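Before anything else, here's the structure in question.
Of the protein chains in this complex, all but one are displayed in their positions.
The letters A and B name the chains in turn, as written, and every chain counts its residues from 1.
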Amino acid sequence: MEGAIFMQAVRENLRFRRVIPWLFLGGVVVLGFAMNWETFQPGADKESQYAAVSSIFVFHILALISAILTSTILNQEVENKTIVYLLTRPVPRWKLLFFRYLACSLVVAALASINAVFASAGVYHGLSGNSFLIKDIAALTVGAFAYGAFFMLIGLLFNRAMIVCLLFAFGWETAVPNMPGQMSYLSINTYLQAIAQHPSTGSNKGLAALSAALGENSISTSTGYITMIVFIVVLVVFGAGWFTHFEFLPREDAE
Amino acid sequence: MITATNVSRWYGQVIGVNDINCEIGPGITALLGMNGAGKTTLIRLITGQLRPTTGDLRVFGLEPFANPDVYRRMGYCPEIDNFYEHYTGRDFVRYLARLDGMSASVGNARTDEVIDMVGMSERANRKIAGYSKGMRQRIKLAQAMLHNPDLILLDEPLNGLDPVGRREFMDLLGGLADQGKAILVSSHILFEVEQMTRSLLLLHRGRLLATGDLGVIRSLIDTHPHQIRIETDEPRRAAALLAELPNIVSMKFDRSGDAVQLEVREPAAFYDALAAAVLEKGLTIRGFSSPDNNLESVFKYLVEA
Partner (left out) sequence: MASPIADLTYRNYDGPLEPPINRWWAIAKLSMKLSTKKKGFWAWSTLSAFWYIILLIFFYFTETVVSNVGAVGQKASPINNLIWKDQFLNAFGESQLFLFILALLMGAGTIANDNRAKALLVYLSKPCSKLDYVIGKWLGIFVPMTIVTAVPALIFYMYCLMSYRSAGFWTQDPWLIVRLLGMILIPGTLYSSITLAISSMFQQGRLAGGVFAGVYFISYFITLAMEGAYVSMSMGGSNPPGIVKGLFYCSVDGLQAAMAKIILHTNGSPKLPIPGGAKFQVPEPSTFIFVPAFFGVCALSLLIAWSQIRAVEVVR
């Protein structure tokens, strides 16, 4: 039963029409910029170039993929009214939510990692020589689960979750890591950057701002992992409890 | 199987169902009511999609809300016309079979079985997006019967089915009811519901107006005497003979002159007296009918009251 929920969610998220925009984004935008990044940051070494492309594009695309795909966990079912078929099956609600979340987060992680590979291939003109790629894939996987958990909860709590998620992904997650003092600790991206441990973007404040590297970030990799794991567990448990306890009925209005 | 005790459900300031008390057991029970009467709310309460605001609702002795133990024995065919449109009918049913806890092989076999039962074997491999209304309805029915449940709830199941499909479907439900399953059917099509069952639950503006056997309910509606139409070659003689009976309220002749229409209280006593009149007084009767002894009239009388 759990396998069926998981596999159905994976298949749903890996539908050609769903995946192709992200692959296009990776194959054209990320790869294109990665191959030519030296033009925009003259004199930067390969590591800095990769770090810039990864922080600016790959990590922001991760948030975007997550915001869009996470809505398939629940909101899409509620909107399409197909939630009825799921809620009247002999499956505990928490399992339904958890395995769909698991599947969705893995797909998000895979798509984001493909973008990272494109970035690496663009900068290094091949797949070898990038010592940051593995760390980045780890950070992106943790990020997929963290964003997924947060957006899933937003989806459980709000009707128009997509706008809230997008504002969080591109407003909060861009601005807060660059804030002075300890405000940056309130952003998921701060911890992901701590896991990835990208090198500095140098004196370029514009790029540093985009890379979410202006604020104070003295967090170690292990702290980044621990904080994110606690964050994910708390949010998933809370979300599962909420979903089990409250009613989720199809919306009758057509927006 | 289903016991509702003082069940009410509010949506903010709007009441969905109000103080419902009923018991539903094996056999087919019709859930009737006009639009907005609370039928869907009651079904959602029974299927555990909603919680009652007040009162107690039990299905198999358990609270149904988000309760897998209840869902293991319950099948639900919702009114909505929404599916995973890009799935084929077979894939859709198969997926739900897996959610019912069946292994892949058992799920596949059972999927084929129920798809065959609803007459969709030929078309089950096409995408749902291309299905007609009737085909969608059949697939919904198939998924409701997948796990051979003891209780089946069907919200407007006859919508979109062609006459042959309706007949087949009614026969199918009859067969399931004969196996001792409880089937609750919500419908607006009174004529067809009447062919399925005499047991009904009538909702109006959120309240339960009547529950039980149609005949018993009809006999209890005193404000509307039963209408009986007797076709005979000698209507005036028949009228003279029958006028002596104490439970006749009124009588009139058809314009065609070959029938008399009566309004009668205590129809059982009247039918005994009519039999006596036929046998003892030699009254010739070609036929008789009771135009308001049907679900539509009962529905109308109760709702108007």
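Please note the rule applied: contacts are C-beta pairs under 8 Å (C-beta built on N, C-alpha and C of every residue); 3 or more make two chains touch, one makes a residue touch a chain.
Predicted model only: the values in this text are computed from it and were never measured.
Asks: Which one touches the absent chain: A:Leu14, A:Ile163 or A:Val237?
Replies: Selected residue, touching the omitted chain: A:Ile163.
Asks: Write down which of A:Val10, A:Val29, A:Met179 or A:Leu249 is the residue touching the left-out chain.
Replies: A:Val29
Asks: Name every residue on subunit A in touch with the hidden partner chain.
Replies: 21, 25, 29, 33, 36, 39-42, 52, 56-57, 60-61, 64, 67-68, 71, 75-76, 79-80, 162-163, 166-167, 169-171, 203-207, 209-210, 254-255
Everything below uses one rule, namely that only the chains that are shown with their structure count from here on.
Asks: In angstrom, rounded to a whole number, how far apart do the mean CA points of subunit A and subunit B lie?
Replies: 50
Asks: In the complex formed with subunit B, which residues of subunit A make contact?
Replies: Against subunit B, subunit A makes touches at 1, 3-5, 8, 15, 80-82, 84-93, 244-245, 247-250.
Asks: For the complex, give me every residue of subunit B touching subunit A.
Replies: Contact set of subunit B toward subunit A: 44, 47-51, 66, 68-69, 71-72, 74, 76, 78, 80, 82-84, 86, 95-96, 98-101, 143, 147.
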